[in-house]
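Scroll down for the structure; my scribbles are underneath it.
A single protein chain has been omitted; all remaining protein chains appear in their positions.
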Amino acid sequence: MAWWKYVSSRKIFWPLVALAVLMAFNLFFTPKFFRIEVKEGHLYGNVIDIIKNSAPIMLLAIGLTLVIATKGIDISVGSIVAISAGVVAMLLGGDLLGVPKYPIWIAMGTAILVSVLAGMWNGMLVSRIGMQPIIATLILSVAGRGIAMVTTNALIVWLYIKPFRIYGQGYLLGLPFSLYIIAVLLILTALVTRRTALGLFIEAVGINPTAARFAGINAKNIIFGVYAFSGFCAGISGLIVCSTVMSADGNNAGAGYELSAILAVVLGGTSLNGGKFYLLGSMVGALIVQTLTTTIYAFGVPPEIAQVVIALVVLVISLLQSGKFRTMIAGFFGKRELAI
Amino acid sequence: MKARFSINSRNLPTLFTLGLFVIMFAVGSLSFPGFLSPQNFLNLFIDNSYLLILGVGMTFVIISGGIDLSVGSVLAFSTMLSSSLLEKSHWDPLLVIPVVLLAGVALGLFMGYIIQAFDLPPFIITLAGLYLARGLCYVVSIDTIGISNQFWQDAAHAQWNVIGQNFISPSVVIGAVVVIAGVFISRSTKFGRTVYAIGGNEQSAILMGLPVARTKVMIYGLSGFCSALAGIVFTFYTLSGYALNGKGMEMDAIATVVIGGTLLTGGVGGVFGTVFGVLVYGTIQILIVFQGTLNSWWTRIAIGFLVFLFCLLQRVFESRKVGKAKKPEAKVPAKSPS
Partner (left out) sequence: MSDKAPIVEMRKISKTFPGVRALSDVDFRLYMGEVHAIMGQNGAGKSTLVKVLTGVYKQDSGEVLLEGKPIKPDSPLAAQKLGINTVYQEVNLCLNLSVAENIFIGKEPMKLGRIDWKTMNRKAAEVLARLNITVDVTRTLSSYSIAVQQMVAIARVLDSSAKVLILDEPTSSLDDSEVEQLFKVIRKLRDEGLAILFITHFLDQTYQISDRITILKNGDFVGEYKTDQLPRIELITKMLGKELSEFSYSTNNEDKAKASAKARKDISAVLQVKNLGLEGSIEPFDLDLYQGDVLGLAGLLGSGRTETARLLFGIDSADQGDIFIKGKKSSISSPRHAMMAGIGFCSEDRKNEGIFAELSIRENIILALQARRGVLKYISMKKQLEIAEDLIKSLGIKTPSAASEAKQLSGGNQQKVMLARWLATNPIVLILDEPTRGIDVGAKLEIMEQILNLSREGLGVIFISSEFEEVLRCSTKISVLKDKAMIAELNGEEMTESGIMRTIAGGR
């Protein structure tokens, strides 16, 4: 049983189990759920769709994982997605012949730059001015929608530039191109946080800010940095959103993504109380969220109502993380501790 | 009574907001012909009474040190619920209104209970509430529901003259009643004072024997009530239920409260200030309309910026106060889950 103990004590274990259970459910109740076809050398099917559709959330979750690890929160990511999409769309232009106004790399670079600036703004409010993270990011969450709408002149901008399609719709070696972007960003983030002391410092700040300060860690810079990074991730996510639908809708792009991304992070094992973070767990969490949504759709439930389910899952997960709730449950089931 | 209206540091933020409003209104009057008219002033209330009602509820939440992100969605839900009950179920309006209000209260109490009983951060629970209520809208109906009910039509089109040819709408009266009730509750009832005490120092409030747990749940119930009422008032404008109503309105509500001088850290502020917060908000809106070339979304950006400015002012204010008198830090119970 030693292997079992080892396996079940890994943080990634329970998220994977949850994902597997969801998949198994689909295996029985949703016909053709697992069918994967090869069309024009690309893989098609529900499972591939899930991966493809969860790409924007996965990207957001990478940044949010670090923010939440510092005991913070960023609910402006959905709006930054819209800003990024708006900026790139305006710079590329809606030319029907597909001639971009500015080179694609300039358009994308600018969109990412603007997003990083937005993240830095959040970081400044939280780390320098000392605002509560929820308020600081709420400001940008709403004003950001305004910025996105102003950027696009409150119009939905359609794009006809073929090369730009690849980021959201393209395939490479049979797999969705966005998957490679996520992989690269994930690996880079993992390297930067785990091959330098950054990850340790982030966790230290989240677990015990006072002790971190007393140990000589510059907590302010770290907090500033994670919000800036969260903006960066949201920027890339915005590019993919824009490329997927080949349009930028300042009002609806990225709407509600913040909740899905927070849920993904929390499902992945990172606690809202800060501390240890699990990047890979967050990725699995994003897949769970997307599978859940897809499953709900498969039952013919309109997409809008799927929000109710997501919201309920957030409630349940929050409850499970509440110390008071656990003691209550532990009281019901004897002294056994809940393994979460 | 006199002391409470004298100029002291407590009234300062509200006076600042009043000044801001006067300046903005003056700038508008000088720049645009037709801006300065009694009716234009009354329009501020006519156009924003739903926001005023939301703001009153939000004021209580923020004074207690909490936050309610669900107000916009609960508003949308109550527009859907009332239009559906009126048009699809053909209920009597006098039955629809209490039912819708009760639904709002129930949603609020539910969130408040979870926040209080399980010691969870208000923002995450009300954020879930935001999506829950938004989703419930679609459960009621995916499509927009128009309201043709006579009572609603009358309420929507009624214009009551005050001061000559200038008029107000029933919504303004409802808003005024809510404000007066809010001022009364916050100043003259035990519940209201307990809200302030909780925002000042929750631990102390418990030690002073105040019913903290009950009050905290009720605060969210009150906010739910205001959101539902604001939803009904909102349908007086639009005469329809639409699931995307009130998107991002939580920020507008929070903004009016913060601009009205209520501290986001809780304990200081009041319903009266929120009225000025709404006036400033409304003036920004009409300024942008009068200006003509600017996109209406600039309102959002301007409001975001104002909130930032006021938060900044509050921080400066706080740090100055802390610097003057060193106070022992209030002990907060450790929330470690271990």
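Chains: A and B, in written order; residue numbering restarts at 1 for each.
One rule holds for everything that comes next: a contact is a pair of C-beta atoms (placed from the backbone, for glycine too) under 8 Å apart; a residue touches a chain by one contact, two chains touch by 3 or more.
Just so we're clear, the structure is a prediction, and the values are computed from it rather than from any experiment.
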Which one, B:103, B:205 or B:255, makes contact with the chain that was left out?
-> B:205
Absent-chain contact - pick from A:105, A:214 or A:299 = A:214
Residue positions on subunit A contacting the omitted chain are 195-198, 200-201, 203-204, 207-208, 210-218, 275-276
Considering the entire assembly, which residues of subunit B contact the chain that has been omitted?
-> 1, 3-4, 8-10, 184, 187-190, 193-194, 196-197, 199-201, 203-205, 207-210, 267-268, 321, 325-331, 336, 338
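Please note the rule applied: only the chains that are shown with their structure count from here on.
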Computed distance of Cα centres, subunit B from subunit A, in Å | 30
Which positions of subunit A touch subunit B when the two form their complex?
-> 73, 75, 125, 129-132, 134-136, 138-147, 149-150, 153-154, 250, 255-256, 258-259, 262, 271-273, 302, 304-312, 314-315, 318-319, 321-326
Provide the residue numbers of subunit B that touch subunit A in the complex, in ascending order.
-> 67, 69, 114, 117-121, 123-125, 127-132, 134-139, 142, 243, 247-248, 250-252, 254, 264, 295-301, 303-305, 307-308, 311-312, 315, 335-338
